[in-house]
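A short worksheet on the structure shown next.
A single protein chain has been removed from this complex, and every other one stays in its place.
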Amino acid sequence: MNPKILQTQNVTVSFDGFKALNNLNFSMDVGELRVVIGPNGAGKTTFIDVITGKVKPTEGKVIFKGKNIRSFQEHEIIRMGIGRKFQTPRIYLNLTASENLELSANRNKNIFSTLFVTSKKTDKYKIQGLLETIGLTSKANIKSAFLSHGEKQRLEIGMLVAQSPDLLLVDEPVAGLTDEETYNVAQLLLMLAESHSILVIEHDMEFVREIARKVTVLHEGSVLCEGNIEEVQNDPRVIEVYLGQQNNN
Amino acid sequence: MLQISNLNVYYGESHILRDVDLSVPEGQMVCLIGRNGVGKTTLMKTIMGLLKPRSGTINFSETIINSKSPDQRAKMGIGYVPQGREIIPRLTVKENLLLGLEARKNRVRNPDIPESIFRLFPVLKTMLSRMGGDLSGGQQQQLAIARTLMGKPQLLVLDEPTEGIQPSIILEIEAAVRNIVETTGISVLLVEQHLHFVRQADYYYAMQKGGIVASGLTSELSQDVIQRFLAV
Amino acid sequence: MLASFLDVLFNGISTGSVLLIAALGLAIIFGLMGVINMAHGELMMLGAYTTFIVQNVCKELGGIWFESYIFFAIVTAFLLTAVFGLILEKGIIRYLYGRPLETLLATWGVSLILKQFVRSVNWVLFIGISLFCLLFFGGLWILNSRFNSHFNFIRFRSWVIGLLFSLSLAVSFTTANFFSQTYKLSVNQPWFGAQNVDVTAPTWLQEGLNFSELNIPVWLKEDWGLGTLYFPYTRIFIIFLTIVCVTGIYLFLQRSRWGLRIRAVTQNRDMSACLGIPTETVDGITFALGSGLAGIAGAAISLLGSVGPNTGQNYIIDTFMVVVVGGVGNFLGSIIAALGIGTANFLIASGTLTFLFAPIPPLVDFFKFFSTTSMAKVMVFGLIITFLQWKPTGIFAQKGRNVEL
Amino acid sequence: MKLKGGKSILIEVGLVIAIALVLIFIMPVILSDFRLNLLGRFLSLAIVALGIDLIWGYTGLLSLGHGIFFGLGGYAIAMHLKLQVPEGELPDFMGLYGVTELPEFWEPFHSFRFAAIATFLIPTVFAGLLGYLVFRNRIRGVYFSILTQAATIVFFNFFNGQQKLFNGTNGLIDFTTLFKLKVSEYSTQYIFYNLTIVFLVLTYFLCRWLTSGRFGRVLIAIRDDESRVRFSGYNPTDFKVLVFAVSGAIAGIAGAFYTLQSGSVSPKTMEIAFSIEMVIWVAVGGRGTLVGAILGTLLVNYARTFFSEQFAEFWLFFQGALFLIVVTVLPDGVIGWLRSEGIELIKKKRKVSTYPALEESEVQGD
Partner (left out) sequence: NDSPASTENPSESTTDSSTTETSNGQTIKVGILHSLSGTMAISERSVVDAEKLAIKEINANGGVLGKQIEAILEDGASNWDTFREKANKLIDQDKVAVVFGCWTSASRKNVKPVFENKDHMLWYPVQYEGQECSQNIFYTGAAPNQQIEPAVDWLLKNKGKEFFLVGSDYVFPKTANQIIKAQLEANGGKTVGEDYLPLGNIEVTPIISKIKQALPNGGVIFNTLNGDSNVAFFKQLKGAGITPDKYPTMSVSIAEEEVKAIGVKYLKGHYAAWNYFQTVDTPANKKFVEAFKKEYGSDRVTNDPMEAAYIGVYLWKQAVEKAETTDLEKVRAAAYGQTLEAPEGKVIMNSNHHLSKVVRIGEVRDDGLFEIINETPTAVDPVPWNQFVTSTKGFACDWSDPTKGGKYKTT
């Protein structure tokens, strides 16, 4: 059996009494590609927030690579090998697409190596390749403030890939992308899954079907059910709270 | 209802929209499709008055509104749900909703939030006193739609309204929008990636590289067109 | 004991209420609109000068007019500074929304100009400036309304503006020069001059509430020592004025729809416009309101301090501190912060703390070192920094996911 | 803009050195002593402006308290100069306030080396400390600005109130010698002038190096979205503290050179107005462009000298108007304006293509 890369034990997050996460127990193996779905407000994004240290759990603990991350700051957690894409694209608007990528690709993120170590040739090729993958080669050198919403989404996915952490947390990667792009992103994630652990959150069920091996459904801050895509899709509780009656298709 | 002709829009020196012609007839639902970055949002913003066209006219219910400010356009009855939600983060959900009333022509006494809104988006009811910015992404999107509906617009401009919303609610939104169009006779201009929703519209326009390249009835929207303009 | 407690309480509240009334306008302009208004102090100065003028007019009328001039002064000061604020907003600030740090620089320029303005304003200058504004802004307005949609105009806009600017400057300069040559002293004499001007409180405000002459039981006076208390009427007046203003503002922002609009516009201007909020009107009203409050504050402090070109500039830091410590955009916070800072300042500077800590000698020395007015400021700043270590975003911090964005 | 490619670096270095040489050799010939001294002082002010541009233009930290660091640097060197008295004597002002023994902390300033190091080390330490306390708590934006502003008041009150230690309001004035050279002598001043230019050039390249390359990009990223930077794995607090400390050091050096050339340092440098003015120089020149900082400083200061000489009574009007115009009409400062409009006039209009593939695909007949 694979060792666990990520585990949460009885994690509760409450905001002024409202429990966004409620006694959540979750675990993920090394190298696993896991999809998390669930109704709006189920706590998916909060879950990622907890893992990356943006939100401290009110109770319970999050264990990454065997370490409780509670006492670490955000950037330290990231340096332990977690990367994240935000739900709405967050990129550095005054940098160009390639600079954005370069910033994430940088391995050593303390001050001194940032100052004194120059980037390697191989990094440059890697970034070129990435730009190609996310379809932004032609816009690589304009300020990323001038990108459209979908392009920003893709750029942020690219940044995550450039960072290449052990665990990728991907929050709604294909929202606002065209079907074709959705397909590309799916392929990209599948390819990455060969060497990384990935946690994906998405509402686009086409996409979920495409990549999913194991799906976890969150509801009101705790796991509603877990299983492969067929099981989940046909679970009446999931249909009730999440999928709805897909009458035609 | 809405008639756009020969519209050219620039961001600084870069030419984004090129000679766009588009019209939304009264009581109809029109959908705009196109790949990422072709200028859909730009067109929506221009209709709303957030961007100034360099040439061309925008005609809304028989008046040319080129020189009108966004708030005047809102008061004339254009309701806008922007891409990226644009919730006012440090106002409560209730306050966000009440802002929707600003677009009404006559002042509303004793403002209240109609039940119909909550029927469509039940979560909002439980969160009235929460800060708008604290909501989850999908909840914010629902709030954005609800807020615009509060204003009882005549033309609803929706920019990817279903982004980040759970499947069951998407279905409800689709049904609701369809229902609104049919019962109240307002017009809708929709930008959407979900084909399912696109097919609810009466008419479609396909956009590529800043220009309209195809249009027609959605019932005739063939796989071929989709292939050409939505995929490479 | 009771007496000294009451004394400290009163002095703390009165110091705090001066701070608060000065900070109110800023809490709106900075707290709600996000404009760092460095000219706030000068707006207060305008209010103070208005008081001076109203006082002089009322002095002419004499009697009851003079005794009640302060009320007219407050109203006039409010209106006048509000109008000025409106002009400021329409002329400058509105180009700078969303760039708070730039507003700081622009308003700093405004404050320099205002200071110099009251020093040297005379008829010549008045005529010159009015003419210039008329020509320049009038011209601009015509240009804008005629050629706005012309693509070429947008491109050469800065050139045209530059040309217009120099032309108007030249015309108004020559005209002013002509006047000053022809009419000499009568137009050249400054209205106010660089000196302070004298604002004397109406007689009923000049003295104070003397507890020893008050009709209260003797035991209260003697055993409890209340007889030593003496509360200046001006201070009491300002406390009341502050309460009135705070309540007024509270009602305006919470009970009228404007509060909601203002908050919406400052948080997301474009979207608010799309919702049908007339953003420009909202901006104008808000800025005018904030400025008007500064005017009231100016009228109030003219009862305590000097009225001169530098009136108000001493308040600017303290008022910003009040707003920051209270939590930006939070009224209750500002109130508590003002009272807190006021009381702390009084306690430290007056050396009351040295008495309180009399049993602990090292602390006495420590507090003694800080018990001058200048050093008290140093200590209060230290306290504020310490406080912010604990609550980085003020007493009532904004919470939730959105704060970082 | 970016230090890219060996060739453009060489051109830039060459250009900078050429300008420096002009300043060193040509200016003294053209300008009178008084004007040259003025230029020297403005150039030392340009050094602070560079530091401010570093933190404001690139990192988005608007410090309204750089006067503190400027002043600290000035005081450090001035203390050394005031100690140029015969053995056993005290700096002249101390006698007036009945000080009979040199205060402890003055002692080390007997050594020039110590004083020289102190000119930037003391400001660095203070800036670092203040920065650490503030940034650690993620205090940002206007909060930071207002805190720095309040800090100036504290320092001002302190230096202003301590007559016995620093001669209070008067400040340290009336320097006699440095290395046996008479400070007020023209030849000595010329040395200071040249040193100022050397340090200006060095500071320019330091800032240039910091702001180009990866470090600079992290700074810009911090300006854009600080909390996002954390999720890219960088610790913005470290970066900000470092940059703030560096810019404090730069201000300290500038203060020292200014003091040498102006012949005094006083708590006035720690008044709020002065710190705000520094920011304005950068704004006028164009923030985020190092050249702009230098240009803006010279421009504003010369304008001020000019106006105050020509219209002694009204120059505040002009100064105020200048700020207003710059901020409203030239939001990107002079350099920004030159880039957008000026270049357009000279060169042909730059073409920005939005849909790079458009032209080809039209050929293909999509």
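Letters A, B, C and D mark the chains in the order given here, with residues in each chain numbered from 1 onward.
One rule holds for everything that comes next: contacts are C-beta pairs under 8 Å (C-beta built on N, C-alpha and C of every residue); 3 or more make two chains touch, one makes a residue touch a chain.
What you are looking at is a predicted structure, and each value in this text was computed from that prediction instead of being measured.
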For the chain that was dropped from the view, give me its touching partners among the shown chains. C, D
Of the candidates C:Thr234, C:Ser291, C:Asn330 or C:Thr393, the residue in contact with the absent chain is C:Thr234
Which of these touches the unseen chain: C:Asn11, C:Asn37, C:Thr51 or C:Ser180? C:Asn11
Among D:Leu96, D:Leu129 or D:Val198, choose the residue that contacts the chain missing from this document, as touch is defined above. D:Leu96
One chain is left out of this view; which of C:Cys58, C:Ala73 or C:Ile301 touches it in the full complex? C:Ile301
Over the whole complex, note the residues of chain D touching the chain we left out. 32-35, 37-38, 92, 95-98, 157, 160-161, 163, 168-171, 173-176, 182, 184, 262-264, 266, 268-269, 305, 308-309, 312-313, 315-316
Since one chain isn't shown, list which residues of chain C touch it in the complete complex. 7, 11, 14-15, 18, 115-116, 119, 185, 189, 193-201, 206-208, 210, 230, 232-235, 301, 303-311, 313-314, 345-346, 349-352, 372-374, 376-377
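Everything below uses one rule, namely that only the chains that are shown with their structure count from here on.
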Chain B-chain C separation of Cα centroids, rounded to whole Å: 43
Averaging C-alpha coordinates per chain, one finds the centres of chain B and chain D separated by a number of Å equal to 49
Identify all positions of chain C at which a residue touches two or more other chains, and write them in rising order. 400
For chain D, which residues are shared contacts with two or more other chains? 227, 357
In the complex with chain D, residue positions of chain A that touch it: 52, 54, 73-76, 78-79, 84, 86, 90-95, 99, 102-104, 106, 109-111, 114-115, 118-119, 138-139, 159, 163
Complex contact set, residues of chain B against chain A: 11, 14, 35-38, 41, 83-85, 123, 130, 134-139, 141-142, 160, 163-169, 171-172, 193, 195-196, 230-232
List the residues on chain B that touch chain C in their complex, please. 48-50, 52, 54, 66-67, 69-71, 73-75, 80, 82, 86, 88-91, 95, 98-100, 102-104, 131-134, 147-148, 151
